[in-house]
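What you see is the complex with one protein chain gone and the rest in place.
On to chain A.
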Amino acid sequence: MKDYFFQDSVGKPMDRVDGRQKVTGAAKYSAEYELPNMTHAVLVGSIIAKGRIKSMDTKKAENAPGVLAVLYHQNAPKVPGYVQAAHPSEPKPVGQPLRAFYDDKVYFNGQPVAVVVADTLERAMYAAHLVKVTYEEEKHATDFTKNVSKAFLPTAAQRNPKHPLNDYVRGKKDAYKTADIKIEQEYVIPTEVHNPMELQSIVAHWEANDKLTVYDKTQAVIGTQNAFAKDWDIPVENVKVIATFVGGAFGNGLHTWPHETAAIMAAKKVNRPVKLVLTREQMFTMVGYRPHAWQKVGMSATPDGKITAITHEAIGQTSSYEEFTESTLQQTRMMYTSPNVTTRYRILPLDVSTPIWMRGPGEATGAFALESALDEMAHVIGMDPLEFRMRNHTDRDPEKDLPWSTKYLKEAMQMGAERIGWSKRPNIPGTLKNGEWLVGYGMGVGTFGANRGRAKVRAVLHDDGTVVLQCATTDIGPGTGTAMVQIAAQNLGLAPEKIIFELGSSLYPPSPSQGGSATVASVGSAVHAACKALQQRLATLVADNDAGFKGATADKLTFDNGYLSLAATPAARVSFADVLKRQKLKEIEVTEESKPGDERTKYSMYSYSVHFAEVHVHPLTGQIKVAKIVSCADAGTIVNTKTAGNQMIGGAVGGIGMALTEGTVMDHRFGRYVTKDLAEYHVPVHADAPAIDVFFVNKPDLINNPNGTKGIGEIAIIGVAPAIANAVFNATGKRIRELPITPDKLI
């Protein structure tokens, strides 16, 4: 493994390549592009949860100063793709994304029903209030608990018995029920909302009748390009998607949403660029959320701490028009040795908008139940929960019956236990005090598939010795560009300062969407391939033209700091720039694709994390202070310890929100959120975030990809909420199974 680190770029805590732009305000996010003749659009949302639009009076709005258009289902430009998707010759889709202004139907409260376009933002905002809509209301169902009996197996699983969302049985079904030592508990998480700081926004511009450019907040440049090309029935290359900077997303940019289509329609109608920025309130209903979920875990174990059976059931909320599913039960199937495992997943359609993956999707929800249940069982048998997990550790994937590509979870657990001071954890809950405060320690394990997709990267070496790489990936915050520069520096033998990585444009070679913790594995592998291809080109050039290098091949050359040389004669080196100049070449260019191979049929690949929390609980007020978090990750090679560490810290902060502060509250009389801004929906603030220590095992997984990386984004949050819930139990003896754990639940 040591050979891999022959140069020092990968692994260094390098400052972000775009740091200066971000701290000076120069970084341009999607709503910040200035185009000539810009107009502003504001959406009008429905105020009923279910029914149809009876009438729409837009006259007042249309007559208001500066208003250019008011669009709704009866006058909006037709979207050809809408018709296509409903064509009978096509296979029936499982549900359908909400089509903006398609008909008079209302599926959820806050659904966009009209868009107002004006020459200034103030005028558009004012006129939007003048649109009068009357509705024919139908009885809505938004209450999860009251409607839970309507949950069903997702249609995709009903149609395909091999679909992973089907019921899963390993060993004997529901075997825990007949065991001597067992627990059975229910766990609930409320709907949580991504709420990135940047509001969802788009600038849509028809540069010609069949040529569309969008500056869009998205995690999927190519996915967005394809979706709009299909919607508007124009060639894919006629759609340009720009997302150079994305102000956080956490999953809500993995889907195209009605507001995007509304802006594109509006731009078509007024024949000018249209800027549309959602309000914070609209962020709660128009761009997805982590769905409300009910779970039940049954578990049995032997007195000496071997799990004998787990049954894990989950029901997740979805909308009436789209079946949203996620891998809530995956961790239960593969994490522990248990010979008997049963999982059952169902979805419950309600009259609400469609959820979308939110950081650690499904798995974070599932891990709250599973890792809480593990803590409950450890308590029942009187065993340290760390020891209980160690005893049920598995060195082979019990679900797929395959070896792991790499798994260093035990090392991570030992590392974290030491760092948090696990030995101070009281065996009897509620017995450790610090002044007035009760003190407790808890842990939670997280895992997520070490995914990798197909990506392509273009690399151009210029005759001044600099390299520009391009890929249509995005950077929603993890520091993608920085990591790619480091990977390129490593694999090219060039200083990072001489490398530029360009992203966020559909003009660049394609990449998968930035989701599922797969960007570094996917795009990083393509960067690796492009760099190796550039080295080959350089080798060929010197071998063909330079007597000193006659017959040289890339594998016989050393590439270091912008120079190449023969290993035998290191003094006779030549710079990359000179190789080009001698042949009068301005530049050389390569484009390389990289994709996973059949290693994925031979190995099971996951990233792992373990989080330890120390909490202080005030016995009288129920106030909970997270005093410290230690997060340890087995995520393969860590390309940049600074940005990766930051990503882990961010996941822990997100987990604090999940555990203690976040949750929407709906007034079911209207099917409308009461919590629809950041004063009512509490994301963690500075005062909620303690010192967070992050440690990486930092051992490469070279089976997964040539850089040895595994993803970080999801495992950073998966397992944090149960670690805190378990610590609260350890401090107080009170087991809270419904998030968030607010003080009222403890007093």
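Some notes on this structure:
Everything that follows uses one rule, which is that a contact is a pair of C-beta atoms (placed from the backbone, for glycine too) under 8 Å apart; a residue touches a chain by one contact, two chains touch by 3 or more; residues count from 1.
One rule holds for everything that comes next: contacts and distances are computed from a predicted model.
Missing chain, UniProt name from the options "Thiosulfate oxidation carrier protein SoxY", "(2Fe-2S)-binding protein", "Imidazole glycerol phosphate synthase subunit HisF" or "Branched-chain amino acid transport system permease protein": "(2Fe-2S)-binding protein". Touch with the chain that is not drawn comes from one residue among A:E186, A:E587 or A:D677, which is A:D677.
The missing chain, though absent from the display, is touched by one residue of A:I692, A:I715 or A:V728; that residue is A:I692. For the options A:A69, A:A175 or A:L199, the residue in contact with the chain missing from this view is A:L199. Touch with the chain that is not drawn comes from one residue among A:K642, A:H668, A:K699 or A:K734, which is A:K642.
Mapped onto chain A, the footprint of the missing chain covers residues 15-16, 18-29, 31-32, 34, 40, 63-66, 119-122, 126, 194-199, 245-250, 277, 279-280, 476-479, 642-643, 645-647, 649-654, 677-679, 683-687, 689-692.
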